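Here the complex is missing a single protein chain, while all its other protein chains stay put.
The block that comes next holds subunit A.
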Amino acid sequence: MDSCNCIEPQWPPDDLLMKYQYISDFFIALAYFSIPLELIYFVKKSAVFPYRWVLVQFGAFIVLCGATHLINLWTFTMHTRTVAMVMTTAKVFTAVVSCATALMLVHIIPDLLSVKTRELFLKNKAAELDREMGLIRTQEETGRHVRMLTHEIRSTLDRHTILKTTLVELGRTLALEECALWMPTRTGLELQLSYTLRQQNPVGYTVPIHLPVINQVFSSSHAVKISPKCPVARIRPAGKYMPGEVVAVRVPLLHLSNFQINDWPELSTKRYALMVLMLPSDSARQWHVHELELVEVVADQVTKFVALRLLHMFQISMLLKALDLYICIMNQVAVALSHAAILEESMRARDLLMEQNVALDLARREAETAIRARNDFLAVMNHEMRTPMHAIIALSSLLQETELTPEQRLMVETILKSSNLLSTLINDVLDLSRLEDGSLQLDLGTFNLFAVFREVLNLIKPIASVKKLHVSLNLAPDLPEYAIGDEKRLMQTILNVVGNAVKFSKQGSISITAFVAKSELLRDSRTPEFFPVPSDNHFYLRVQVKDSGVGISPQDIPKLFTKFAQTQSTATRNSGGSGLGLAICKRFVNLMEGHIWIESEGLGKGCTAIFMVKLGIPERLNEPKLPFMPKVPTNHGPTAFPGLKVLVMDENGVSRMVTKGLLVHLGCDVTMVSSSEECLRVVSHEHKVVFMDVCVPGMDGYEVAIHINEKFTKRHERPIIVALTGNTDKVTKENCMRVGMDGIILKPVSLDKMRSVLSDLLEHRVLFEAI
């Protein structure tokens, strides 16, 4: 056996202990080899590992240890020397590395330990921060609740709602078991349970207000922890194992009476309510400071907002009342001002009126004095002036009758002329002044109208013939011979007008026309303000005096009737005249309810003076000149005119028949003729009325009328001539008037019209037109 160089193991190979050693070594080697594998695996997995080289070292140590134990496996049996050598090498290396590692670890292990402490520290810190954040969050939530609560309070008005809401919110925020509000009673001696959170209808518990605990709460503005056993907190059903902590806080109450108008209400009133808050029982919760603060704030807020609300309402209502009052006052002020203004105005007006009165009085007295002076003057002058005037005129005219030399005659004539003028002037002045007074009255009487005209003509004829003027007078046939009026003044007027015509004409002719004015003609467009009203007892006399003299320019026409105004033409100056004549005429005409005006187309074209006056128609009964018919009563019986002989002239068979029919129906005795010759042949004094158709544009009808007029010279024998015509234009009317017809009837004629026409004609003998 020496030659194999083997080494014998120390132990017998089949010893039990050897076997166990063998197995253990095997497993040790295995473990030792797997540990670095694991280490590598996990280090590779990890992101950061600062001690790599330590790991390598340690890995090497382990590997070597594993290798040693592995090699050791071969030493249990007979093994060669090589194995033993390898084993020894391995062991040596292992020893080296492990000593190195051991030395290394001495440095490394404290570091590792310190890392571990830091880690622990950080973890603690993190836990602490978490805790704090939780706290802050809780606080913030409670703050939000408070805000919500105050918002709720602010948005409601009702105190009860506010309080209830407060309790609810507080309960929710703080997770209270119970929350109660004790209000002081009216008497102020007790606190009554008014609101609770859990119980819907709290029974009216009361506690006296002067309990020490309550005083304690009321005297502090903070929330005070109170015992759960005190009466205000004993509102929960008993039987709880461990009641939670209770806190009470005062809630200051305010009333309107606390408000002063000027001051902000003080909160230092003595009325408080008590708010009791109870934490849930059987919990370890405690009142934290922030919770207490919250409670205090809420308690304060509640009251404040209720108070503010009330205050606002109060203020607003006061403001509104003040505004109303203000407006009222302003209105009153405005009214008062306006009254004052009116009053002042009226005072001023009154003063003014008084002044005016005084002035008027003075003026009146002056006027009266003036009038009296004038009247005195007139009275004196009337007599004093007329007498010598009269004497002069009389004696001058007498002187004229005596024997005189031509020069003397001339002188006397001049004297006479001048004194006549003067006399006229005096009369005019006196008359005018009396007219203006209104003291002139017309002397009414029945007079002969024709005579007046003839007189005027006679008076004017000498002068006219001297001037070689031709004067013609046309009196309308329907003009009544007698009239009622002021004869003298009428004559004066006519004379004045005619005299003017003569005065202002150097050559040519003067025509005077007088006729009765009819209703249509009365309303002249030139005299729109003159509205004559014809009636049964009066008629309007219209006189037109046309001359071919110098005429008047249109702008002078209005001045003609003004006193003392004369036209500027030199021709008139020579003829003298006071300028009063027309003014006086106008006065007279106005007195006679008439109108006077002058028309002229201009200088050199002559002028026409026209006036209308109202004259009365005298009664007929004492008039012997009227023939036959007493006044026929206008009854409307069919035979209104029995036996009246009538002549009808009409070329037209039909209308002739109709007219005849009408007249026969009225009871007349009708003779019909169809031509003018026949008419003239037949007409006699027996016929009272002649109806003549003048429809023809020819002159037949008119000629007949003229012939009839000529045939019957005496007026009373002549029959009444009436024209029957289809048109009533001016030409026809004028023609009829011109030829002396008594009337016009427009065809067609109705029965009533014929009846009324006949009655008018027979009654008045004057009817110019019947439409």
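The rule is short, and it goes like this: a residue touches a chain if its C-beta (ideal position, glycine included) is under 8 Å from a C-beta of that chain, and two chains touch if they have at least 3 such contacts; residues count from 1.
As a convention for this text, contacts and distances are computed from a predicted model.
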Listed names "Mitochondrial fission 1 protein", "Sorting nexin-7 isoform X2", "Histidine-containing phosphotransfer protein" or "Response regulatory domain-containing protein", with the criterion being the UniProt name of the chain not displayed: "Histidine-containing phosphotransfer protein"
Contact with the hidden chain (one of A:L17, A:V289 or A:V654): A:V654
Among A:K467, A:H707 or A:K747, the residue in touch with the chain that has been omitted: A:K747
Of A:K91, A:H145 or A:H665, the one touching the omitted chain in the full complex: A:H665
Contact footprint on subunit A, counting only the chain that is left out: 638, 651-655, 657-659, 661-662, 664-665, 693, 695-698, 726, 747-748, 750-751
